[in-house]
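This report concerns only the one structure given below.
The other protein chains are all here in position, but one chain of the complex has been omitted.
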Amino acid sequence: MDELAIEVKDLSFRYRQTTHAALSHVSFSVPKGSFFCIIGGNGVGKSTLCNTFVGLIPHYFLGKMDGEVRVNGQSILDQSIADLSSQIGLVFQNPFNQLSYTASTVAEELAYGLGNRGVAREEMVKKVAAVAKLMRIDQVLDQNPLDLSGGQAQRVAFGSTFILEPKILVLDECTTQLDPMGADDIFAIVKRLNHEGITVVMVDHDMERVAEYADQILVLAAGSPVLQGTPAEVFGDPRLAEFGVEPPAYATVTQALAQRHLIKAELGVTKEQAVALVKEGLNHAH
Amino acid sequence: MGSGEPVKSPIEKLNPLTKMLAIFCLGLATLIYPNSWLGLGIVIVLFGVAGIAHILTSFAKTIFGFGIPISLMLFFIQGLYSPKNKTIIADLGFAKLGEEGLLYAAKIVITLLVFLATFYIMNQTTYAGKMVAALTRSGINPQVGYLILASLNVVPQMHRRLDIIKEAQEARGVETTGGLWARLKAYVPLMGPVVMSSLTDAQERGMTLETRGFANTNVKRTSYIEVTTSKADTYLRAGLIIFLVAVIIISIWMRWAQ
Amino acid sequence: MNVDKKRSLSRSVKVQSATKSLVLIPIAVGINLIGGTLCSTLKLPLFLDMIGTIVIAVLSGPWVAALCGLLTNLFLALVANPVYLPYALVSVLCGLVTGYLIKAGLFRNKFGVVVTWLVVTLTNTVSASLITIFVYGGATGVNSTSLVTAALLATTKKIMFSVFSSSMVENLIDKAIVFVIAYLIIQRIPKKFLSQYSSSLGDD
Partner (left out) sequence: MRIDLQDLHFGYHPEHEILHGVDLTLAGTDPIAIIGQNGAGKTTLVKQFNGILTPTSGHVLIDGQDVTTQTTAKWAAKVGYVFQNPNDQLFLDSVRKEFEFGPKRIGMAPAEIKHRIDQVADLVELTDELDTHPFDLDDTQKKFCTIGAIIMMNPDVVVFDEPTCGQDVHGDHLLNRLIRHLTAAGKLCVTISHDMTFVAQNFKRVIVMSQGAVRLDGTPEAVFSQTAALKTCFITPPPLTQLAQAVGFTATPFTTDAFVRAFEAERK
């Protein structure tokens, strides 16, 4: 069996002074090196779940937590958020809220987490240069991070998370505020890191993107998992609409064509798959 | 405070702690010294320092811009109405100008000017991040460092936010021009979103700090900003302390001699 | 083991929520300063630079409010004019007084707000006047209050009285508006946010 990056067992959470549970009885696991996507409507608990992975719940947000979350085999209860940050990193939606506000240059911002760990300056300089190159922000290293565009600021947020060398990346709608091209750029980097062995857990509303990247998809509805499987399994499931999720356009169209017997009865969830199916359908009458 | 501009002058190269020591020593010396002449001398020397730091024009503007009105104000208040006044130099009809009050006012003005001038030079030639890095190295709590830097950085950001909110509220019919009452009524719709969104943003920023190890307790923090203590720093620090001690001794002697 | 785990958890929550409160302080400083800026943007003849202190006094108590006051003046000294530095003492005192009055439950109704307003006005007037007189010899020359002081002085010939009364008049009006606005804003802070702080307005 694969080693597990994240293991969630019967997890429930309710924020302080709220009446309903944000998460109830969630169980699933993420194998090391996989690309795992969590989808569902707004307010179903996706962000809350992401926050537990990095220990922000229960160490930062107040509330009542039951069940267990293990990161690389160790319970998050036994570790501080700072300890966890060397194993798992979180990038979320608003890039400017992911700036420390202590830095006047991008370089200082990238180095901030290292400073909190007491990393020596020479090593810091090296790591900053490497991460800046990876994120393609070496041109703006001397700029004030608060003056950057949203897209660049999100790259900085990525860089400052990634410089701590986590083996797991949690991306909570991290490209929502970027234009499609900017988002594509960032995901190209994410995909590369995933190929190099980094586990990725991603929350996103762009189903075409989810279908393209995910090994496994978990569908959440009202704080509970309702569906899990490969993109083909999840997006082929007829109950999907009930859970407030629409399959990628490619899946819908190949399904419609297959129903009319125009193409082979197969689900094409990515563009590549759909193109192949349609081309084949055009050549052979079914 | 200055932003991340490249090091240009020898003053900028100095360790921020040296400059803080200079504010303390020069200011205190002026305060202790029985008359205004030492302070005046220091201010003149500081004009030279400002010249070396390439900030002479703005420095002069600040010093005169502050110095002239406060001098007039204090000469008026203390010169004419100070209860200490005994030696009358002139009678203006509505009030009498007294020497003691004038001297007292001059002392206050010159002391303030020394503090203002040293403070201004430090401020203009020291990058805030470097100062906090220097303070952190010398052992202040990293949380204090965070508070100083974040307060400095958050304000311009909130200004921008305020501009956007102003537009957003105008688009919902809030008048931001017109009579006093209309403008006062606009205050809450503009301030409300600033406060509310800043507070919720801060909670998210806290998440970021946590996941970057801000709460790490058992580690000595390091910084990307290089802070060095050069020979010039060492000599200057020694010089400043010797100067202060000398001024204290001379002041005591002068008072005793009276 | 389980008990141990629980204890370590509750301890860590305490440490972490320190960060949660800490990040609010620069925001409160910012609100103080933006409040003042907004006055000049709207051309209002007021300062209104205490809103952040009041908000944070509600959220995090008197000492944090005092710290916020201190930082506000430190900031003003750094970016505007070092003259503001000695007045940090005034901001600290006002933060403390506001914080303790709120802690005593005075901000729950309008009457309490009025009491807080009067006490803070008095604290501010007395401490600011003392600094103006003993540090600056009667006027700082940086605002219009100095002119009022000079005018009063020319008629009454009493330094202490002139500084006091000009400061008092300015403060009464300014602080009244500050407290009304802060009260309105605090009423509107969402519960979702408040519930994450052990504040004096909400309990478990």
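Quick notes
When the chains are written out, they are named A, B and C in that same order, and each has its own residue count from 1.
As a working rule, contacts are C-beta pairs under 8 Å (C-beta built on N, C-alpha and C of every residue); 3 or more make two chains touch, one makes a residue touch a chain.
Because the structure is predicted, anything quoted here is derived from the model rather than measured.
The chain not shown here makes contact, within the complete complex, with A, B, C. When the whole complex is considered, the residue among B:200, B:229 or B:251 that touches the unshown chain is B:200. For the chain left out of this panel, the touching residue among A:208, A:233 or A:266 is A:208. In the full complex, subunit A touches the hidden chain at residues 40-43, 93, 149-151, 173, 176-182, 205, 208, 244-246, 248-250, 252-253, 256-257, 260, 262, 271, 274-275, 278-279, 281-282, 285. Although one chain is not displayed, its contacts with subunit B can still be listed: residues 161, 164-165, 167-177, 188-189, 192-193, 196-197, 200.
Remark: the residues of subunit C touching the chain excluded from display are 187-188, 190-193.
Heads up, the rule we're going with is that only the chains that are shown with their structure count from here on.
Counted by C-beta pairs in contact, the busier of A-B and B-C is B-C.
As a whole-number value, the distance joining the C-alpha centres of subunit A and subunit C reads 42 Å. A separation of 45 Å divides the Cα centre of subunit A from that of subunit B. Chain centres here are Cα means. That of subunit B falls 20 Å from that of subunit C. Residues of subunit A in contact with two or more other chains: 59-60, 80-81, 101. Multi-chain contact residues of subunit B, defined as those touching 2 or more other chains: 146, 150, 153-154, 157, 201, 205-206, 209-210, 214-215.
Within the complex formed with subunit C, the subunit A residues making contact are 15-18, 58-62, 77-78, 80-81, 101. Against subunit B, the residues of subunit A that register as touching in their complex are 51, 54, 56, 59-60, 80-82, 84-85, 89-90, 92, 94, 96-105, 107-108, 111-121, 124-125, 128, 142, 144, 146, 157, 160-161, 164. Within the complex formed with subunit A, the residues of subunit C that make contact are 5, 8-9, 12-13, 15-17, 19-20, 26, 191-192, 195-196, 202, 204.
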